[in-house]
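Take this structure first; my questions come after.
The complex is shown incomplete by one protein chain, all other protein chains being positioned as in the whole.
Chain IDs A, B and C follow the sequence of writing; residue 1 opens each chain.
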């Protein structure tokens, strides 16, 4: 069927905008306003807040930058839904996001609808490759990042309810990825002077570049991610009770919380392991990738296995040259032993958007790959995810590395 | 119109039950499920939880004690909506009540309806004066206590939202009670050997008795509660900056939080005082009773005024012999300088209901009277309210006393 | 032998001054400068600090008030050795008293000697009954109070050293006071309208008065203090595991620290109880009064025993009318169920000395009697000791009471 002549073809960016924005709504399908208001810890935001904050991004950085900006939907949202952008004014306290019963979920959904209308109108006029088009793409990537956090945070919120509610009937984190019978095999990489980091196309965050050279010694990288079955062997071998396997801070961390297993695991009265998942409490699938590990646990496991965590440069080199390694993407984020620090030549972008990545470059470790909660189209070899070493609530696991 | 012969007259208890239970619903009229889930601090529970917990009381202590108890509405509620009754099983953590998106508000309202039906049926058969009838009355008093807490807690929850939402158009705590021009006058009481504490009829909590004798020296008690206007004079005289006016713990408390005014007060850019109220942010009414004071602030004010707080025995003696003193009830709870401790001969009731009062008899101070948030029919001269001396979120003020 | 005519007889106050001051030095005999600098928690001060602070009291409140005050020994001591007297200037932080290696113990001893010389000269001229004489007596009582704290604090300091050092060869807290075979007997008191509180002579703190009337119902008071043997029966009966025996705050306190026994108790590998004492680790004497209880533990024990704690008025009435009750004094401080609050008609003294007692009248419970660590001459029926209900490091035990 032909399109009337006076209607322009929806641009690629318009379609992408619609697709990404719709997926956020898909994630909250079936959830109540009460579900979307939960905040179980300062680090895990309510879903309503995620929905509003990602919208605020477009309103603040795109719509407000238009030659004739539309009317602000609600002036109070500027403060309420700012996250950490000190440059655009006062922030509502992170730990108190769960205390916002107003605006309601309905009002936030209305806010999304309003901004989406303005955006689609604006997108009709924004030239490809322009600064604004770049900001729109950044906003969509930003929204995808929050889509993963929505699932990650929701899982934590629900885990605090003794009723252990389910989000969906199927648990994405329970997908098999390895046979427990399988020996953990490694692939050899020769190393040398390698290029690493993003080249510009099609999109990357500023922290993924500049592309630069690193020298790598030869190394081995695991063919797959470590599985639940693998990790149970570590537990059964007393892994959580042996200080020599742990980093000093890790041992303190584990002792203080009397850690005995990954987050969300529990044993029934017959000592069978279960895990709380996005589909509620489930018997643990031994063949799925182990998940919700802190770096401390991942590092202790690696030491126990006579191995180590890879560096992020090793991981990226392997992902580029051997993309057939199973589970690089869409299973679990893989902890590396690289600190989240700027690449040589990195410059923070100017202005509020520039606050995005650079100022977090301390006290965090890099994770590579992507997880079962990462939306389609948000995985790439140069992607640098980062969290403090004690963080467990992410879909975080590991892949082993060794010296040759 | 006449009632058919085969339908019994609704008993007094059935009517009272219906009246009290309906008022809880009246309090949440106009609030959303999101509003009812808010929990701004461990001490302040969500309104949904109050609605469910008061219902749980009837299900657990009345319905379950019937010869043929009805089916439990939902077994999980037994844990979720227990508050501090260690005797009836595990409790859901107080600080995490705000993390219960399930059951929903609708489910809780359904729970109320179901229990109300069972209760009305049961009340038709419960003889007046029976143990069960006494428990029903206790349950209604318990619900009234929570009705006050619902407003008190809601005010705190809403105060954490930068939008400062209003519950109703009129602010009950802004009712005038005194002219600021008025000198603070005292009435003289001769004291002597006085009876104090509740006699049984018609109802009192166990902690209000046994009735017993106390010796009182002659004393003066203020004709009215201290007003906002009075308290501003204290502030303007540097009351918050003068350690000699404060108890040592009070000075530490005030220093640590850099207290400068009662909770919920703020000054605009022209230094005019406003207060957050149940009707949102309002210019402060100088003629209303000062409210949301900790005992520390009340005590410092009294010392500054050359007076002191009354003891609870003085207060009760005055309330019985001079009930015309303005504002004894339904303005603000009045801090006394009496610790919340058992009266001579007090015995804890046996069983779970016995956990109700006795075990809190430490680290708390007594407040007397009642407040603008106290439901009708819940005020009496022997009533002992109690909170830790640092608590501010109650509708708490003071009335001065002096030695003769 | 006769005294030369030109030498005045040492006054009673001069002798008392010398006696009390010498006893402080006796307490540190055999301790090193290192021992005297220990501070194991903010509440427990170094012995060097006690030695200096008690001296500071005389220099500040007596010597400085003389018509011709002597030269201040060291101006810096004014700040360093003030405790909580906000009125006389900035205080060195309580928690950091253990960080004062300068002045040295030798310098503090020199300070004492210097002030003692000035004081003895001054005492020769101070008329009996004068304000200054009253302040000297107050200073001596103050020093005696610190003498008890010196032993109490030293015990806590030493308990933190894995070597468990001993202060003396004999442990005062191990003196037998009851046969474990002995049934716990009570004496009956008729009560009625009784006088309580100190009359002036010979000395009392302001908080012990004014003397006033109280009405007492008839009551029973234990013939002796509860013994270690008694308390073991409570432990063996699961006393620390039964929430119904505890105050709510007490249960939280015990749960949080996983309390299983009084402070300083430990079991050897054959389950025999030992206690750390002022003579090091010792097998527990079952016949000694139980010691180092928090009020929470004392209260739970009393409830378990079907009894209660006495009020302070009951205790004082008994101590005045039945002074033959064993162990009222010089065994253990006996927790009462009275909050530390002002007596009717109590007025804080003016000025810095007036800060002494009144401003602590909140969040504390009264203990009566005296302990094995109380210096001779510092016990009296009206004495009101006071500590928060969680305090364990004092020599605190209990005596049971019951309603008739």
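The rule is short, and it goes like this: contacts are C-beta pairs under 8 Å (C-beta built on N, C-alpha and C of every residue); 3 or more make two chains touch, one makes a residue touch a chain.
The model shown is predicted, which means the values in this text are computed figures rather than measured ones.
Chemist: Considering the full assembly, with which of the depicted chains is the omitted chain in contact?
Modeler: Looking at the entire complex, the absent chain's contacts are A, C.
Chemist: May I ask which residue of A:115, A:151 or A:214 touches the chain that does not appear here?
Modeler: Residue touching the absent chain, from the options given: A:214.
Chemist: Among C:32, C:68 or C:128, choose the residue that contacts the chain missing from this document, as touch is defined above.
Modeler: Missing-chain contact among the listed residues: C:32.
Chemist: Just one of A:32, A:76, A:175 or A:337 touches the chain that is missing; which is it?
Modeler: Missing-chain contact among the listed residues: A:337.
Chemist: So which of C:15, C:64, C:79 or C:404 would be touching the chain we can't see?
Modeler: Counting the whole complex, the residue in contact with the absent chain is C:79.
Chemist: What does the interface between chain C and the hidden chain look like in terms of residue numbers?
Modeler: Where chain C meets the chain not shown: residues 32-35, 37-38, 40, 76, 79-80, 92, 96, 98-105, 157, 160-163, 165.
Chemist: Applying the definition given at the start, please give the residues of chain A touching the unseen chain.
Modeler: 84, 86-87, 193, 212-217, 243-244, 246-251, 295-296, 299, 337-339, 341-342, 344-345, 355, 359-363, 365, 389, 403
Everything below uses one rule, namely that only the chains that are shown with their structure count from here on.
Chemist: Draw the chains as dots and join the ones that touch; what shape do you get: line, ring, star, complete or other?
Modeler: Looks like a simple chain-to-chain line, open at both ends.
Chemist: Please identify which chain has its centre, taken as the mean of its CA atoms, farthest from the centre of chain C.
Modeler: A
Chemist: List the centre-to-centre spacing of chain A and chain B in whole Å, with centres computed as mean CA coordinates.
Modeler: 46
Chemist: Go ahead and note the Å separation of the Cα centroids belonging to chain B and chain C.
Modeler: Each chain's C-alpha centroid was found; their separation is 38 Å.
Chemist: Taking each chain's centre as the mean of its CA atoms, how far is chain A from chain C in angstrom?
Modeler: 59
Chemist: Two-or-more-chain contact residues of chain A, please, as numbers and ranges.
Modeler: Not one residue of chain A touches more than one other chain, so the list is empty.
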